[in-house]
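Have a look at the structure below before the remarks.
The complex appears here without one of its protein chains, the remainder shown in place.
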Amino acid sequence: MPPIPLPTAVPLTYYLILSAILFALGVAGFLFRKSLITVFMSIELMLNAVNLTFVTFSYQHKQVDGHLFTFFVMVVAAAEAAVGLAIILTVFKNRGTLAVDEIDSLKL
Amino acid sequence: MDMLQAILAHPWFTPLLLTALIIGLFPLVAGYIVLVERKVLADMQVRLGPMRVGPHGLLQPIADALKLLLKEDIIPEESDKALFWFAPVISTFTALSAFCVIPFASGVYVADVNVGLLVISAMSSVGILGIVLGGWASNSHYSLLGALRSAAQLVSYEVALALALLSGVMAAGTLSMAGIVRAQQERHIWFIFDNYGLMLIPFVVYVISAVAETNRAPFDLPEAESELVAGFHTEYSGFRWALYFLAEYANIFVVSAVAVTLFLGGWLRPFPNVSWLELPFNYGFPALLFLLIGLGSLRLARKLTWRPHAIGMTGVGLFMILLAGVVLIPPVNAVVSSPFWFLIKVGGFVYLMIWLRGTFPRFRYDQLMNIGWKIMIPVALGAILLNAIVGMLRIS
Partner (left out) sequence: MLDTIFFYVFALLTIGGAIATITRRSAMHSALSLIVSLLGVAGLYLLQKAEFLFAVQIVLYIGGIMVLFLFVIMLVNLDQAAKERQFNRQWLLGLVASVLVGAQMVWMLNSAGVLSLPAAVPAPAATGPGNIEALADLLFREYLLPFEVASLLLLVAIVGSVMMAKKTS
């Protein structure tokens, strides 16, 4: 049975606007939230917004280079999550809190 | 008549029929896998197992299902209600979704996507969430510890599992499940025997990781009764617990099906390219199997003293003998023999998992992690390297 074709009728613009909104939401979360874990999640949101743009352009230009960039971004995100979460755990163990306002010993 | 033809020929007919069959029948199948498990374990421990409900306990799964459905549905006071409700749904949904790429026979699948194997791994990795969330939402220490253990174990063994699969994918050259079976047909070999027997290594790694991935003994630490009561589903009862149960058995079926597809030739009979073996393997073996089961049931029926049980058992025996006759009809056989071989291999794999459960004692937690990270992953990586080199040398 041949795969059922999925022609897109949704214009490219929609995907780009969607990823712009997603990125802005990520930025907002990153800047507003107090909990370190939520801040970290906002970074993932931003990365995903960028990935979505890559894939959209890749689809439009009928090339798979964008897919590869997305793939690399995901690899970096995985490395970042492993190290970042280890840091978060260490911070929590040492300070007993994850509020970004209170973790400020590097401040003068 | 034309209408019927049109419906039968529609490209969505097989997928929809299969979906309905899987969703409708799998709970029953899972129930009977449990019965087989209880019976096999009982036999290994020189007991009889369930005997009361139906002849030799044959109706036990139905009684169990009724009991679970009628039980009070308890939601702990301090739990996260929405998550508590949703977690078992995730588990069951993902486990059953994985069925959609399993090829039961040539052309008999819900979908043959070109990333089939990845879809199965994706579904099993989302399935972890069901366990983790269920354990967290229960707001109980046993559940939380069980969930933490389970998450660590599943994430660890997923790596070994994926690496073991990679060797098979390399041999097949495709990720599509049906494509993998077709590759084995073209190469005239089941992949387990490929590369001069070197593929046995990833197969063994796969079996061990699959047992760990489905939380089965001897790797059932997430639900170790002696330490954690019941692990992540301590607080679950009734229907929600049944959903977890269903998911566990669906996962067992899925990992078995993947092993069969990737290593054991999927729906192909043994020696699929030796045409004179078609008669013994496609006709002789199933007929003989059903006949022997039927005769065995009739023999058991004579020993049963309670009359309804004896009549039931005789009925089962006669039905099996009838089945033996039916599979001998050529047009029926042409349709049935491929799924028969697939299911019998899956059954063999499920039996192997039950056998392991009956044989090995539970590992300690550090042993579990050591086996996963220090033995399974390096061995799987080495197997990939070895198989890649041998495979390339053989082609050139």
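Note that the chains are named A and B in the order they appear, and that numbering of residues resets to 1 at the start of each chain.
By definition in this document, a residue touches a chain if its C-beta (ideal position, glycine included) is under 8 Å from a C-beta of that chain, and two chains touch if they have at least 3 such contacts.
Quantities reported herein were computed from a predicted structural model and do not represent experimental measurements.
Novice: Which residues does chain A use to touch the chain missing from this display?
Specialist: So the residues of chain A touching the missing chain come out as 3, 5-18, 20-35, 37-38, 40-42, 44-45, 48, 51-52, 55-56, 58-60, 62, 64-65, 67-68, 70-72, 74-83, 85-90, 92-93, 97-101.
Novice: Since one chain isn't shown, list which residues of chain B touch it in the complete complex.
Specialist: Against the left-out chain, chain B lists 80, 83, 113-115, 118-119, 121-122, 124-126, 128-129, 132-133, 136, 144, 147-148, 151-152, 155, 158, 175.
Methods note: only the chains that are shown with their structure count from here on.
Novice: With chain centres defined as C-alpha means, what is the inter-centre distance between chain A and chain B in Å?
Specialist: The mean C-alpha positions of chain A and chain B differ by 36 Å.
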